[in-house]
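Down below is the structure, laid out as structure tokens.
As you look at this complex, bear in mind that one protein chain is not there, while each of the others sits in place.
For subunit A:
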Amino acid sequence: MGADTRATEDTIVADKNCSKIHYIAPNIYCCGAGTAADTEMTTNMISSQIELHRLNTGRTPRVCTANRLLKQFLFRYHGYISAALVLGGVDTTGSYLYSIHPHGSTDKLPYVTMGSGSLAAMAVFEDGFKAEMEKEEAMKLVRDAIAAGIFNDLGSGSNVDLCIITKDKVEYLRPYDEANLKGVRQGNYRYKKGTTAVLKKEVVKSMFEVVKTQVKTTKPESMDTT
């Protein structure tokens, strides 16, 4: 799963390096497009529900559970919660990828894109997706898809973050590709020492007045467990 790192307030870039890949469970992550607050709060809420469920069941959470919780929540608000999510993870049943729209519809697909740069990214996926790709190949494809959004869509920009979830581990690569580094200034514009002539130097010691002397013990008090 991949994402760019630009957060916008209309035409202004509010955050040049925000994190759009949200934690749901150790084996489930969710990318969020749309209103930042909605994606953040919704994913946090479902993450908390999943954790409680995990403690209740004693099992690794399933991706379809997160999908159900998210869609039932979003449908209840009839699209007013503007969260367009890409949910992905691996559980005991297998690996899954879902796209969840603000009104509550979900799709279970081999590749999905959401957000303003979704058409640019989807074009790259449609061009390069193959079944049973190698990990490196897949990483490059996702990186290229996000890059297409970053460079061709004004709502996307800055870096590429990746999150690779496998049966055994999760690689949260942030940043994976810093494609828009700020230019390094070529020259040193500071005035050299001696530009302003020093005519006189005077060293004066600051006179501090002792106001109060206090001695205290530093042993921590025992915790009140009543």
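In this section, a residue touches a chain if its C-beta (ideal position, glycine included) is under 8 Å from a C-beta of that chain, and two chains touch if they have at least 3 such contacts; residues count from 1.
Note that in this section contacts and distances are computed from a predicted model.
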Chain not displayed: protein name in its UniProt record ("Large ribosomal subunit protein mL43", "Proteasome subunit beta", "Sorting nexin-2 isoform X2" or "Eukaryotic translation initiation factor 3 subunit E"): "Proteasome subunit beta"
Residue touching the undisplayed chain, where the options are A:Ala3, A:Ala148 or A:Ile164: A:Ala148
Residue numbers in subunit A that touch the chain omitted from display: 64, 67-68, 71, 98, 105-110, 119-120, 122-124, 126-127, 129, 131, 148-149, 151-152
